[in-house]
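Apart from one protein chain that is not included, each protein chain of the complex appears where it belongs.
Our next item is chain A:
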Amino acid sequence: MMRFLLLFSRQGKLRLQKWFTPMSEREKKKIIRDMTTMVLARQPRSCNFLHWKDLKVIYKRYASLYFCLAIENQENELIALEVIHRYVELLDKYFGNVCELDIIFNFEKAYFILDEFLIGGEIQETSKQMVNRSIEASDMLQEVRCAGTHSHTQHETWLASVV
């Protein structure tokens, strides 16, 4: 299974953290520190795999964001790279040419998309279209629910203003 997924910028600022095993805040902070240090120190053309404690860490840089996925030792590193890539594709489809700012300002949506792709450190859906459809439907559900309590003309602004 996957143990955690971290997204951070080139300056080491955290943009998303998904943990698949329970850990104290202190441990999480330490892991984040370790990961950012290790990954940011890597040479540009090194291989994408690292060893850290008893885990394999797969990292890949997309524009200004580093995606860092830790998997257990018996997992397949090459397919883990594909997992990262699939997530990036999903974000890209949703936001349309996704960039770091999208993830900063809409972090909750990044989480929602991730939760339609992975559960408990495993892949739940292998079809891009299915994941996208689920997200769109859930978004619509937010709107519909809102439209029930406010006047119809206001529902679009409500969606934007609710969060």
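Keep this in mind: a residue touches a chain if its C-beta (ideal position, glycine included) is under 8 Å from a C-beta of that chain, and two chains touch if they have at least 3 such contacts; residues count from 1.
Basically, contacts and distances are computed from a predicted model.
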item	value
Per UniProt, the name of the complex member that is left out, chosen from "Enoyl reductase (ER) domain-containing protein", "AP-1 complex subunit gamma", "Autophagy-related protein 13" or "Mediator of RNA polymerase II transcription subunit 31"	"AP-1 complex subunit gamma"
Missing-chain contacts mapped onto chain A	14-17, 19-20, 22-24, 29, 43, 45-51, 76-79, 81-83, 86, 104-105, 107-108, 111-112, 115, 119-120, 122-130, 134, 137-138, 141-142, 145-146, 149, 161-163
